[in-house]
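Below is one structure, written out as structure tokens; comments come after it.
In this view, the complex is presented without one of its protein chains, the others remaining in place.
Letters A, B, C, D and E mark the chains as written, and numbering starts fresh at 1 in each.
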């Protein structure tokens, strides 16, 4: 217990450091304040993957075609992409449980999104700084003819649905192989409601973080840091898997993980390029950036492995790709292709360090390294973009009155804020759900594997 | 033999009941007859996923872009989607045979479609009520410049090709693990010709069923009921697999089934949204409906399992998703998102009942529950839409002069008609092919597995 | 060593024969020469999948939407498509090594493309006949607003990136199960630079081969013949796998190969239809052609197998599909659907013969038949299109002054040129890299499998 | 005590297990094996490569029993595994010096 | 010499291997097996089809040792494989007539 708190403390410290750091920076910005309002207004445009600010609200078939596809691509990221990426890494006795956790989480969140999620995230509400309203609950008020920007609003709703369905599914990797299925569903339902929806609203729905001028094009904070931190909290609170560190827990099916990583890679274009909400020039930039950041991530990780132990591994390649993709997510519309390569390369190396050295020294059992990859590379991307968006690095440059330093501070602040919001609330939710429904299976069930004990099935027969 | 007939009788009875029911309803509609003609004309528009009725026949790149992708998505549904969904469920000794059956069926039907399928389904012919003509055989008369609606006719041809190639492949699940490969190809070739093409023409090509005003947006009757009934007839006529009910016939690779289900889910957007033939507002509605019906289907099935035996299963989740998707297929452009949730949820529960209780009590061996899922959920969707399209349930509402009851009757009638047409002809085809080419492998071959005996291969080596 | 040369000689002979043959044809064309200039100019339009020749350089959202998707589809072809197609065919001890080879090659080439590949292939340079310049190295000079035809230049860059990343990955099949990982990366980097980029420039970048009037719509020479020949050279030079011809080297996971083949099939629409660079009428033609050529390829191969040994196989079906797809690649915009069926069918049969009889009689160990399928079917497609593009076979017809014979000669010449260019340089590169970095693993490592010895992992655990 | 090893056709496993349970056998250990014998295998062809697969999938049972039960076990297996077709398998009986149950430390026939 | 066969719970394998190494055993052969015994299995349900799975995953160790080591081996396995719960497994000891190391041709205890 003590150890848990010390670990949580560590993460907390990091966040405070980031926020504090940003405050220091802020004070340097005092003389920038005159430009402040303009700055925020301009930046918001970049930051809001969510809102449509075009004036001519007529449907464009090209944009609509692309956004339908982008939505499908994000679905493929979750099922089967993420499910396989994770599933391949567990022991065969838990394979189906992981697939099932991702599959059902994805489904449940989809339904919740229609019932109240979209409304709380993307409409105006009485507490608009933090969360939207309930005006569009059950998608009330949206008709087939509603347009959002140049696409049907239903397409926008579905696109955002996939983000809300994917993010909780990402957390599965943190508690895989020991979570209680019912408890997980309850936890993630609550988590969507009080962590994801507020952060999503704050970043993309016109709330607090967007008002700072933070840039998060496709979800570095909303999706990856959020999921990474929640996974870390749960991994620590749940405790390690039985036999962790003693028994061999090698991935049972690496090809599945490779398929998953590849589908995540391909689907990520839906995620990143789709966040432009149009098939335009910026979409082109996002596209090349996404591709090369992933590729550079692969190279970054395997070079580390090659140097550290003489052998580059397939899991390393796959992990590097995901790290590169996570890092470019917030940055993909503001850096140039060479900047994307640098960002992917470096983020991947830092994630490598997090998954090996950091994890070992802290001693938590984040089963599938959700924090090490999504959390860490997400942070690197979110703050790194402030530097790489500079024109001299091929980026799109800063808005008037914004400097590298000031953007960096804003980014750090939004990251720190997200870590604390998500970390604290996830911890509280853990305590509540663990005390009521329960969140860990019995020792006997964990031994036998969740497939038979939780789901009454076995992944492989002859 | 007697038992077979009694089972076929049962299905027949059900159909007659549906048709009869619709007649009763029809008589209530007598006073609606004045509006009849208008009604039919209007409804036809909704019902025809096939025909282009726009007046400005100029190519739209956005619509074309979407339809190219939609076509590819349906291809992915078949290969590898459906092949894996099915393949994972059989024993490993029959894995390749199932993959092969789907793969080759898909290929053969593709070629037949170009030779005569498209022409018989979508052109006018002398017996236009039942079937089209042969004017476009070998795609004669279509040039690179031909436009269908706002897309190139070749794209329309290819999109419809994928439906015609997927539907026979769906039937594979009914006779898996015991069919003779050559017999299957002959049977399915005949089935395409005298079952699929006529029904397709009658629903989408301007034939009989569309003239009733039946709504089948993306293929509830044409694809799912059709395939489900044919699979049932073959399963009954072929008899059970050796050892059925005694030996363990557990799925040999559930992760493959999960991948398949996920790809079906993703591909289904091509199927449903693609049936709009454009990237427009309706496409948006179809999209959200498809997503939430699938998600609700997952929840419906696993809730049933959870209540019935305490454990929700991965196969249950996957089956629920497919059930929800099947149910929303005919309905996706006429119900609202909440209606889609209800439809997916209920259809999934009824399909669950069909795959467990109904199947057990009737005692047929529909190897992979094609009837239980595609047939049953297809029927629920086709008739259920009549209710859920009501404006008070968020649906698009009825055409002038159409009531819930009258639409329901029309739907029931078209379902009943399809069941009888497909059931009777499939039975006759079975008898013919079984007597000539043969449709079941020898006992020895079935024991050893079809992979080595029919295809000279083994799925897995070390 | 002597044997190697005799085999290389054989391929050389074949090429000289093709070129010589074309010379003979050329002499018949003397009287066509007056039309020559026009002919070349016109043909170039067809041949250049690379260049944008539209006059109105404004972005079309529909075309852009399609091209973003097309690019993603080609990515899916490589990872996981090709990786699985290949990976399933090796023994389980080498599974990860193959996945890794494809994955890292794909990533490395992506980065190289941005650094200098795109520039050398698609810009003008001092040696423009052979290779482009370095003006766009690091994508310098391209901005977010650059337009190429009707799409953002970044989209075009990324689309072409996928071709350059896929082609070297195709070669992996030739040396699988025995290559040294580091040597492979060095070899493929050099190969991209001095084989792929020049040929790509010569065909699509306005260089030599395009000036002949050769038709290669989507990459028959650039991608498939190129990869096939390089694989053959490496397979011969590296020597056979230990135990080849004696031990059982059956595919360890055929379902993976089937998934791979299916994804290649689906992704190929991105490859072929994407090469039109627009969602227009021609795209429709390319689409139906791609589908039916693949389907006919399946039928062609399994009919051969059925006749030759009484059993059609899943691997045969998959191989046939790929053969059909390879063959239609250069031809997809100039033949009609029936022509595509014929081409796919015949190319598949010839590839069958190459993979069985030819390979056995020459005795090389092209592990996964890259030459037999990509090389051979690529040649059939490249020269076959000259015949099938004739209007009487439903093709688009020839440009003024071009005859079947003259087009055939041009095709043969470009094929022969590619074979020699690729063959000779690949051989030289092999010698250099083998002598420096080394290209074959030790006997002991090959025995134990590359997964553990090169990558420190195992594909499957329990 | 006897240590009886039987190689049978895979699909007969359940029947044999039931037959053994009936005569009072309390424990069985089962292994998936490949058998080579008089029953001929099959040929597999992967593109150009032809492989003759001599080994057929079989299931091996190992049962430790008291001397007096041994005969009944052999009989029970013979009966329940029989199809009459080639490849039905073999039963091997060996002497067993000692048995120990890990959980309790019991030895001898008590441990069976 | 003795040929000792032990059936244990899979997750105990590493512990047992270490215990055996400690007392000087130089070679072990391990097989994944399925065990049927007093420990009850579980039920699996696939749509309508319910299967009772009586067989549980176990690991079988085979160790050939000299007579004098045999007792210590049995003890070491018993100790290291023990969880105290049902299904811990059995140890079977049989006589071993002869051993030969393939690489060197050595026979008898030298070959172990």
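Here is the rule we go by: a contact is a pair of C-beta atoms (placed from the backbone, for glycine too) under 8 Å apart; a residue touches a chain by one contact, two chains touch by 3 or more.
The structure displayed is predicted, hence computed values, not measured ones.
Touch with the chain omitted from the figure is made, among A:63, A:177, A:216 or A:369, by A:369. Interface note: of E:31, E:66 or E:83, the residue touching the hidden chain in the full complex is E:31.
The chain that is not drawn here is touched, among residues C:248, C:362 or C:405, by C:248. Considering the complete assembly, chain E touches the hidden chain via residues 3, 17, 26-31, 62, 64, 94-103, 105, 111-112. One chain is missing from the display, and on chain A it is touched by residues 89, 248-251, 305, 309, 311, 313, 315-316, 319, 355-357, 359-360, 369, 372.
Chain D meets the missing chain through residues 2, 5-8, 31-38, 54-55, 58, 60, 74, 77-78, 81-95.
Methods note: only the chains that are shown with their structure count from here on.
Greatest centre-to-centre distance from chain A is found for D, with centres as Cα means.
Across B-E and B-D, it is B-E that has more C-beta pairs touching.
Comparing the contact residues of chain B and chain C by number shows a mostly separate set, under half of all numbers used being common to the two copies. One inter-chain figure worth recording: chain C and chain D are separated by 52 Å, centre to centre, where each centre is the mean of the chain's CA atoms. Once the centre of each chain is set as its mean CA position, chain A and chain B turn out to be 37 Å apart.
Counting partner chains per residue, chain E shows two or more touched chains at residues 32, 44-46, 53. The set of chain C residues that touch two or more partner chains comprises 60-63, 65-66, 69, 248, 250-251, 253, 259, 309, 311, 313, 315, 462.
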